[in-house]
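Data block below; observations after.
Left out: one protein chain. Kept in place: all the others.
Going by the order they are written in, the chains are A, B and C; count residues from 1 in each one.
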Amino acid sequence: MPDAGFSSAWLAAPIAVPLLAAIGVALLSARLRAGVCALGAVGTAVASFVVLARVAAAGPLRHNLGGWGAPLGIDLFADGLSVLMLAMTAVLGCAISLYASGYFEHARERQSFWPIWFLLWTGLNALFLTADLFNFYVTLELIGISAVALVAMEGGPVALSAAVRYLFMAMLGSLAYMGGVALVYAQTGALDLALLEGRLGEGPLGQAALALLIVGLLAKTALFPLHLWLPPAHSSAPAPVSAALSALVVKASFYILLRTSFGAFSDNALAAVGPILGILGGLAVLWGSLQALTQDRLKLMIAYSTVAQVGYLFLLFPVAMPGAGDAAWQSKAWIAGIFHALSHAAAKGAMFMAAGAILHAVGRDDKNSLRGLGERMPVSVSALAVAGISIMALPPSGGFIAKWMLLVAAVRTGQWWWAPLMIGGGLLAAGYVFRMVKFAFYATPAHAPPLHAVPRRLEYTALVLALIALGLGLASVFPIAVAAIGAPFPENWFTEAL
Amino acid sequence: MTLPLAFDVFLCAMLLGLAARTLFSRTLFQGVMFFVVYGLVMALAWARLNAPDIALAEAALGAGITGALLFSAVRALRDRGDREEES
Amino acid sequence: MAETRAYIGRTQRVMLAIGLLPLLAALLSAIGSVPARPPNLAAQVAARMGDSGVTHPLTAVLLNFRGYDTMLEIAVLWLAGLGALALAPGPSAQRGRPHPVLAGLLRVLAPALVMTAGYILWAGGFRPGGAFQAGAVLGAGLVLASLGGVVHLDPARGLQCLLGLGVAVFTGVAVWSWAQTGELLHYPGTTDKWAILAIESMAALSIAFILLTLFDRLTSPSTSLSTSLSSSPPPPPAA
Partner (left out) sequence: MPIFDSMLPLLVLMTSLVTAAVIFALGEERAKARTFFNLLGALAKLALVGFMLWGVFHERVFETRWRFMPQLDFVLRADSMTILFSTLSAGLWLLTTIYAIGYLEGSPNRRRFFGYFSLCVTATMGVSLAGNLITFFVFYELLTLTTYPLVVHRGTDKAIKAGSMYLRYTLGGSAAMLAGMLWLYVLVGPFDFAETGALSALDPRLHWQLIAIFVLLIGGLGVKAALIPLHRWLPEAMVAPAPVSALLHAVAVVKAGAFGIVRVVYDVYGIEFSRDLGVLPGLAAIAALTILYGSIRALTQDDFKRRLAFSTVSQVSYITLGVSLFGPIASIGGLVHLVHQGIMKITMFFAAGNVAEALGAHKVSELDGVGRRMPGTMAAFSVAALGMIGVPPLAGFISKWYLGWGAAAAGQYWALGVLAASSLLNAAYFLPILYRAWFKPQRKPWPHEHLRRGRFEISPWLLLPPVATAVLVVLAGLLAGHPFSPLGWVRIIAGREYLAP
């Protein structure tokens, strides 16, 4: 595609830059580490936003790797959905990098963290930029293994047993997904999503393939009832890792499901799968929220909140599937789901970071150790509370916009029963967030031990992310317009709304 | 029944039998032994399937390194058992 | 394991099993309907073999047509090595003197394994073989050598470089090809054969050392992995 000043090969930049950073940080001497890390993070973010700007200006992009082209080779592909995820990863990635540079400043983990983290970032970007079922598998592996390594990195028995459980679940998920891909290839001889359009899930073979694919992906996304691995893994990892896992990693497998289901799935398959995913999502909302309400440790509460919030993501499937009713509203449900992913990423990242700063300062994160922190660590507590607003889906946060659009779409398409669930879920979220935050408002206990000094960037990174989650609610039109680029719905459904 | 087919059936039976023995063996050491044998037979099966490269990898990784790892794990467990008995 | 039970109870496991049973049934029923002659890309691969720089289809797919997949897969393997090093950054265990039989065996086996690995690597261009197999064989040899006390793993920068060599070369070739042709992993002109050979040999080396690292870290008694997983369940954090 000859195009003045922009080659489609730039699509590879968001993958190549973090990969080079990983190699550089592992192979170069320790003196250069800080520079390589900073360069890698900023460079990746710049590359991601260049692709975003290009797609926003000129529509979806495709690049044939090695010049072969699908089906023989692999294509990189970016549309609005991809670049939004890319941008989300870029923002979170920079924040996590900055945070980690403070968090691991004097820790043993500072050597091993960086290459693995950049590989995780590579995997995420690669996943968002591909449209090939097998390449999805490879990127999922990259993400899964690096996530497990990062969880295990801390080395304590709790972290290790959580990591091992995570590893098993990730492996089983990969295996199921891989089996599904093999069956798909056996049936159709194609792996590229564009070539598979509307063909997934036809006939008994296709249905079995689809079932395997979906189960594998759900296990990795931690949708109820396959969520059991998530709370221990996310809560026992070091804070920057928890943030990456909850904000980004669970979104990766969700993204695959979202991308394949609208487009590659046959209509019948989607109509059959949509309600199941919706029901599981609803159960996840209830179960995760109730569990979060009973946790006495901050990080566990946040982790269970992720279980619940992942549930919301899946509510878009029954609303947006074909034949659910008012066609124009299906596209809004689809966008609402994406927007929820974005705002949850910022909010949850902020929450884990704030919790990490508190853990760093106090040494513990049970609810009683939060007493008086409103006075002593106002920035972290504010970050926790502001991010909580988005998690509770109160206006004007991004979480509210997502929920409102999904609510309206659900009622408009005649599925009003999701409304009480979503509104009730919001109340439960308010319950578990305030149950923790209220402790910060107690006056400082007289015998409170002194706090360890916390690098300031830890607290402020969390606050900035929380404010992004809040501000997304006031500036939602641009992301929504981007999501509409190349969306699997007729274009006029979007333009009339925006 | 031709000879190659008979050999294939024999391989399949071996694989299933070895897998079962691995799962239900009385001691861990025995289980690991069967696992290594299973890996070798699996390598044969790959070779029969016209995939000598995979057979090679299976022999080196499935039977070789994994087996060595499992043996070392068994030893570590036994050492720990000894330590606990002492204490 | 006691910790396992703390998170996943028996009922939950049973529920999980019940949930997965229908999947198994569907799977079994579907296997029967796999087409006898499934549509696949073999014909296309064969048609483009001439452009791939190698004559063996598997290598052509792995290193050229779908070289991007392979690049990421090698990164995954590297990641496994990095993860193992992250878990146990200390020096590896002192193994006692090898048994004389083992030592004798090593003297014969080690050169043979290196030779075999080299042949498999070279053969990958025209018949079954290639970096993964060569790396596996070489890795097995290294493990043997380390058991015999001949090779001693030192988790220093040298090892770091060996582990990352495969990815680094692959990525370097990718970037180089991008600069040359404007397309990632599009090897310019007739360089394809040599690019593939460079990638494969470095990848094989890295894979071998990754295997050695995994083996060494996971079996070394000093690793936190073996001590923590075999210790009693942790006390509840912050009573």
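As a working rule, a contact is a pair of C-beta atoms (placed from the backbone, for glycine too) under 8 Å apart; a residue touches a chain by one contact, two chains touch by 3 or more.
Quick caveat, the model's predicted, so the values are computed rather than measured.
S.K.: Quick one: jot down which shown chains the absent chain touches.
M.R.: Looking at the entire complex, the absent chain's contacts are A.
S.K.: Pick from A:Ala361, A:Met405 or A:Ile485: which residue touches the chain that isn't shown?
M.R.: Going through A:Ala361, A:Met405 or A:Ile485 one by one, A:Met405 is the residue touching the chain not shown.
S.K.: Among A:Pro396, A:Pro455 or A:Pro488, which residue is in contact with the omitted chain in the full complex?
M.R.: Counting the whole complex, the residue in contact with the absent chain is A:Pro396.
S.K.: Would you indicate which residue among A:Gly278, A:Gly426 or A:Gly486 is in contact with the undisplayed chain?
M.R.: The missing chain is touched by A:Gly426.
S.K.: Mind listing the chain A residues that contact the chain we can't see here?
M.R.: Against the missing chain, chain A presents residues 332, 335, 372, 374-375, 378, 385, 389, 394-396, 401, 404-405, 407-408, 411-412, 419-420, 423-424, 426-427, 430, 434, 438, 441-444, 473-477, 480, 497-498.
Following the convention adopted for this analysis, only the chains that are shown with their structure count from here on.
S.K.: If you average the CA atoms of chain B and of chain C, how far apart do the two points sit, in angstrom?
M.R.: Here chain B and chain C have centroids separated by 19 Å.
S.K.: What are the residues of chain C that contact at least two other chains?
M.R.: none
S.K.: Would you mind listing the residues of chain B that make contact with two or more other chains?
M.R.: Answer for chain B, listing residues that touch two or more other chains: there are none.
S.K.: Any idea which chain C residues touch chain A in the complex?
M.R.: 1, 3-4, 7-8, 12, 15-16, 19-20, 23, 26-27, 29-31, 33-35, 38-41, 44-45, 48, 64-69, 72-73, 75-76, 78-80, 82-83, 85-87, 89, 157, 160-161, 163-164, 167-168, 171, 174-175, 178, 181-187, 224-225, 228-229, 231, 233-234, 237-238
S.K.: In their shared complex, at which residues does chain C touch chain B?
M.R.: Against chain B, chain C makes touches at 58, 120, 128-130, 132-133, 136-137, 139-140, 143, 147, 211, 214-215, 218-219, 221, 226, 230.
S.K.: Taking the complex as given, what residues does chain A use to touch chain C?
M.R.: Result: residues 7, 9, 12, 16, 19-20, 22-23, 26-27, 29, 63-68, 71-74, 108-109, 111-113, 115-116, 119, 122-123, 126, 134-135, 138-139, 141-142, 145-146, 148-149, 152-153, 155-158, 160-161, 164-165, 179, 183, 185-190, 203-205, 207-209, 211-212, 215, 225-226, 228, 231-232, 297, 364-366, 369 of chain A touch chain C.
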